[in-house]
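The structure's right below; bear with me while I get my questions together.
Note that one protein chain of the assembly has been removed; the remaining protein chains are unaltered in position.
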Amino acid sequence: MAVRGTVKVDIETCKGCELCVEACPQDTLAMSKEINNNGYHYAVTIQDNCTGCVNCALVCPDAVITVYRSSAKKKDKEAVAVISNVKGDLRVTIDNPNVAGGVGGIDV
Amino acid sequence: MAVRGTVKVDIETCKGCELCVEACPQDTLAMSKEINNNGYHYAVTIQDNCTGCVNCALVCPDAVITVYRSSAKKKDKEAVAVISNVKGDLRVTIDNPNVAGGVGGIDV
Amino acid sequence: MSEIQVPTNGMEVVWEKPKTLTDTRMHYCPGCGHGVVHKVLMEVIADLGIQDKTIGVAPVGCSVISYNYMNIDMQEAAHGRATAVATGIKRVLPDKLVFTYQGDGDLAAIGTAETIHACNRGENFLIIFINNAIYGMTGGQMAPTSLLGMVTSTTPEGRQVETQGFPIKITEMVATLPGTYYITRQSVHNPTAVRYLKKAVEKAFKHQLDKKGTCLIEVVSNCPSGWKMNPVEANKWLEQNMFPMYSPGDIKIEGKLVEKKPTTTPDKKETKL
Amino acid sequence: MSEIQVPTNGMEVVWEKPKTLTDTRMHYCPGCGHGVVHKVLMEVIADLGIQDKTIGVAPVGCSVISYNYMNIDMQEAAHGRATAVATGIKRVLPDKLVFTYQGDGDLAAIGTAETIHACNRGENFLIIFINNAIYGMTGGQMAPTSLLGMVTSTTPEGRQVETQGFPIKITEMVATLPGTYYITRQSVHNPTAVRYLKKAVEKAFKHQLDKKGTCLIEVVSNCPSGWKMNPVEANKWLEQNMFPMYSPGDIKIEGKLVEKKPTTTPDKKETKL
Amino acid sequence: MTHEILFAGFGGQGILSMGMTLAYAGIIEGKEVTWMPSYGPEMRGGTANCIVIVSDKRISSPIVGKFDALIAMNQPSLDKFEKAVKPNGIIMYDSGNIIVPPTRTDITIAAVPVETEALKLNNLKVRNMIMVGAFLSVCQVVETGTVVKALSKVLPDRYHHMLKINQEALERGEKIVIEAATPLA
Amino acid sequence: MTHEILFAGFGGQGILSMGMTLAYAGIIEGKEVTWMPSYGPEMRGGTANCIVIVSDKRISSPIVGKFDALIAMNQPSLDKFEKAVKPNGIIMYDSGNIIVPPTRTDITIAAVPVETEALKLNNLKVRNMIMVGAFLSVCQVVETGTVVKALSKVLPDRYHHMLKINQEALERGEKIVIEAATPLA
Amino acid sequence: MSEIRLMKGNEATAEASIRAGCDAYFGYPITPQSEIIEYLSDQGRKRGMIVMQVESEVAAINMIYGAAGAGARAMTTSSSPGISLMQEGISYIACAELPCLLMNVNRGGPGLGTIQPSQGDYFQSVKGGGHGDYHLIVLAPASVQEMADFVYLGFDLADKYRNPVLLLTDGALGQMMEKVIFPDYDPKAHKLPKPWATVGKNSNRPPNVITSLHLHSDEMEKINLRLQEKYRKIEANEVRYELMNTEGADVVMIAYGLTARICQRVIELGMQSGLNVGLMRPITLYPYPYEILAKLSEQVNGFFVVEMNAGQMVEDVRLGVNGKVPVGFYGRMGGVIPTAEEILHSLQLFMKSIAVKEKV
Partner (left out) sequence: MSEIRLMKGNEATAEASIRAGCDAYFGYPITPQSEIIEYLSDQGRKRGMIVMQVESEVAAINMIYGAAGAGARAMTTSSSPGISLMQEGISYIACAELPCLLMNVNRGGPGLGTIQPSQGDYFQSVKGGGHGDYHLIVLAPASVQEMADFVYLGFDLADKYRNPVLLLTDGALGQMMEKVIFPDYDPKAHKLPKPWATVGKNSNRPPNVITSLHLHSDEMEKINLRLQEKYRKIEANEVRYELMNTEGADVVMIAYGLTARICQRVIELGMQSGLNVGLMRPITLYPYPYEILAKLSEQVNGFFVVEMNAGQMVEDVRLGVNGKVPVGFYGRMGGVIPTAEEILHSLQLFMKSIAVKEKV
């Protein structure tokens, strides 16, 4: 199957909530084993089967997912989406760690 | 017709609202032409036809009406209800003056 | 001092001022419904023999010094907070009987949150809500229950929805809360209404003795001074103008809504006076 | 810094973070519904092109600094007073678009009076009401909307009617007020819910542009931290436990109540968790 | 010259507007004035009173304990304030409402039968203006003519048809005092 | 003798309970103690720290600016508080989480690989107790045994089955520092 | 063209607010100041002001926050218990630096108290009834004319310093009528631009945010320092007071508002008894005229404070005098207005007492 869509995750801002993984009908996404600079495992694509349905982006509370889809009409020039992390230790391994709640928020 | 009931009005406390007059199905009551020490015309009985229905007492906001009724069972000794006013100028004349609103109340 | 003697031989007293009312002359304006409600309330307390275990809460409003007339222990609450004060009392004295007595400004404007949350907690006391569609005490300003088009000192051109909103039916609102048990709307404009009111008050106190939850009795009342009418006119006006908006009758009995009334107020045009 | 390049040739962006959201990382806990609602709200504002004429009001609650994320003019209101603040803004700037964003503690506990009276005046703005059945910000205390039996830090044995009253359905209550025009209950626990929410927000802003009166959108949301669950569990718990009490769907459309839902909450036994 | 005058009576007797009319007349004549009502629990129902000060110079305290004149429209007011009148001051009272007259001998006292006079004009509402007229004839705080002008400012438009009768009342009041031999001391 | 100790790290690393356990042990030994957390915006999610003072005499300020010892569980904490350690003081840090070690030369510095050691005990949760054990071996604020007693008070009942593993962790921590040649200065 | 009217103090304030270009009034009735909302409900609405009677004082003050934050000239008024309810909101407004006008027509407290005039809310007004370190600019009118004049002044000062301004007056001044002259005042010429207001963010600027929250202590302290700096500026520039007969006076009375009027009478009466007393009337209660007190301390034998309370401003007087000469006090409470005669009597006793002391 030709690639119909893909997603870009801003992994430094991702909080590892896994809601996108849960929402993806294609099981395209999973959680990395590594943690980002904020201490969170982040979402990564583990399959090439994204349909660009945007479900993941809709449920992502932190708006860190950008979704792309093949367009019949548009024919873009060569392009890439770039994922970066400041730590410079970007690895994509997954492990399904148990994400603990209660690690954000402020009091007023 | 034998007297079936009667009412006693505490005319010094009466505020002349006329609600009892309005409520009496027998037209037993009317307002005096005189005013009491608080400056109010007061309710008086002008007919002997009271049935003791207590309507007047029910609507009287100041609870100044006492209602008596002939009792088949009880046979009391001679008794009177006394109406008094401190001014000592008790007269019973009626005239239906136009009672003005807005003469009580406090502010907090 | 002069006297007139009315012969009462062979007669018995069928109505007299209850002992639960003090001898203090009430300060209310002539014909004011507050007096009637005080009387009914105190009659019931006398009848049920609960004078020694009833604690009342007076509001800020014309009835602010109702404790001068009611011959029972009472507390005077800050404006709008009567149900909070009553909660404080009832929670520490759960076996005593507690009621609040509140005007429409007190209960439905500044006290809205306390009213709703007391009802929502199902506080086991009685709320007596005197709806005279005006702020009597402060001199006749608009109340939350003032009718559309009604002229008051803060609505000289009549109440307009745009700036002053709609007359609020808070009684219907609290009836939707599961904490409330008996909710009724009564009046005092004629003897029959007064008789009904008395029954309602009796019922509410009995429910309280049975720990059933919050009871609220709205009394559609008058304010001859604020309305600038004489008392007889005021009671007629009440019937003609208040009842279409605030129709009397039970709203909730034994924890169940009585009938499906339309829950929204009819729109502007219809209620314009 | 290392990078991964994802080929996107021949593709177009079908979803990206709207410009109306700032680049500031949100402080919310992982999976918190607040973020989702912020995103939807800002998408609609971007879509409708009203960024330059919308003024938001932040509450006191977890979303207290939502002004750091929403790229529009905003005011931060005292706890519970967002609708009062919004009234102040909207009345002096009637041609601007105004919304409040409030939690359940903010809107339905301390802010009850302001909520009800803003709705009753038909203030022409949008109220977004995040119902997560808990006080997120202060560390998980009971909210007025907490479910019966729900364990929170102030209901360690579960919420009991006797001391804490019933979960309150304020959305249904304000729907009875004639000032409200569009009242709906939505959620954010899955993509479909998010899509519905977006439509609701769009609709509400359009009504505001047409000066129709108050619109209120309740969003049944989660609080993974307060509920002590992970986000995925939390969203499941939401569906299973919150929806029976707070069922999603429109409650009032174009000023008319949608369907006759039972207005009282089911009684204790039924809702006990 | 400063005049400190107390108007007192039942609510509903037009006490406050008597004072207000006088104060307004003072302004029209370019004087300084203050009008200080008693407000509060007595305001509705019970008694009402107001202090009016009319002066050629800046007025210090609007509250004074002693008065140049007392206009008393009922018995309680007279009883309460009789002592508050300065020596050589004036008490003017409504003899229809007041049964026990003042007893002081160091002041001017005038009894005005305002109700009787008002009935002569067929209008009970102008009792207070008769009193004002009577007062001005004894103590010319302002011109009577100015009071008529003041009335046209003080009365709401819807009562402007009453201006004439009020003017008559003022004049009537002036006249009766001038005519009276007793009880002017 | 007064010990002023700062515990610092990420929220979730058990920072506050490390300090609490130590404070409780102090009480058991009849000492005066204070435990002062940083609370507020950092509390959830971000960093957490607490100051523990254990002393033989009444404790004046619970807030101190300089510490006898710093227990740093992450890099930002170490970076922030390194300067705050008194000369001749101690820094003890989690070498698994901290990449850039402290640079001061006037203090005792110990790197503790708590994660590695915890893995040896097959329980990541006891990382903080390994640290406490390690710290006590360098600076005997209280007896290790007292800490074990303290734990039984501090841990909620439902965690009492974990007492043993915590005790092992404490002992493990003590041992590794004693064993370590470097980087103890 | 200025205009002369005979008006109640409350009405004068209401009329002046219309003329001062007040855009919005939100309020809740309470005696003895309900005339304001009544007047505005008629005149204000007719002349284009937004005038709303709202559900409570709590709502009103937060609507002021919203409206002021949106750039409007906004005003609310109340009396003592209502003002107490506004304290949280006032603290928010002070911290968010929103210009607006508040008025307390002080009645006798504490509690529901009485509706009679009082000065019992001095502390609440000048020391901050709400939480945290903030100041309202507090103006104390002493005549109906000033009840009007200080509305303009109040709005202008509020705009100038982005600070809430409180007119502290009392039931008697609110209810009494005096001649009042309304000068020409063109709001347009006085209103300052408010680039910080939330009116909708145009694309050229970052969002405007009105907030009082600063989670991190160091940031919050910066806000506090900024506020304090502003207060120092206000203290340097905006102190206002009136001196009467202080030149060569033996004792100077200190009183504001209604009691200052009565003390003027005391001066007159005192002259008749050969007493040489003066009066310093603070017009701004915050910033307080400490400096003139320090100066007068060098010239007089004592100060005598008169208030309708148990003694509140007397603390500020003592702070200003700083022990240099004795400070006496006379007060009435519960809505009782002291008469000039009783003040004079008490003042004479004070003067005797300090004369005695000086001889010792």
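A, B, C, D, E, F and G label the chains in the order they appear, each numbered from 1.
The criterion applied here is as follows: a contact is a pair of C-beta atoms (placed from the backbone, for glycine too) under 8 Å apart; a residue touches a chain by one contact, two chains touch by 3 or more.
If you're wondering where the values come from, they're calculated on a predicted model, not measured in any experiment.
Undergrad: Going by the contact rule already stated, which one of G:A94, G:A249 or G:C263 would touch the omitted chain in the full complex?
TA: Counting the whole complex, the residue in contact with the absent chain is G:A94.
Undergrad: Which of these, G:I37, G:L85 or G:L102, touches the one chain of the complex that we don't see?
TA: The missing chain is touched by G:L85.
Undergrad: Out of G:S41, G:Q175 or G:S212, point to the residue that touches the absent chain in the complete complex.
TA: Of the candidates G:S41, G:Q175 or G:S212, G:S212 is in touch with the missing chain.
Undergrad: Of the residues listed, F:Q13, F:T34 or F:N74, which one is in contact with the missing chain?
TA: Reading the full complex, the residue touching the unseen chain is F:T34.
Undergrad: Just to verify: which one of D:V40, D:V64 or D:A118 makes contact with the chain not shown?
TA: Going through D:V40, D:V64 or D:A118 one by one, D:V64 is the residue touching the chain not shown.
Undergrad: Take the complete complex as the reference. Which residues in chain D touch the chain that isn't displayed?
TA: These residues touch the chain not displayed: 60, 64, 76, 78-80, 109-110, 112, 135, 137-139, 141-142, 144, 153-157, 163-164.
Undergrad: For chain C, enumerate the residues touching the unshown chain of the complex.
TA: Residue positions of chain C that touch the missing chain: 51-55, 57-58, 64-65, 67, 70-78, 81, 84-89, 91-93, 96, 113-114, 117.
Undergrad: Since one chain isn't shown, list which residues of chain F touch it in the complete complex.
TA: 20, 23-24, 27, 32-37, 39-41, 59-65, 153
Rule of thumb we're sticking to: only the chains that are shown with their structure count from here on.
Undergrad: Nearest whole angstrom, what separates the Cα centre of chain B from the Cα centre of chain F?
TA: Going by mean C-alpha positions, chain B sits 88 Å from chain F.
Undergrad: Mark out which residues of chain F touch at least two other chains, giving numbers and ranges.
TA: As it turns out, chain F has residues touching two or more other chains at 40-41, 44-45.
Undergrad: Please output the residue numbers of chain A that touch at least 2 other chains, ranges allowed.
TA: 100, 102-108
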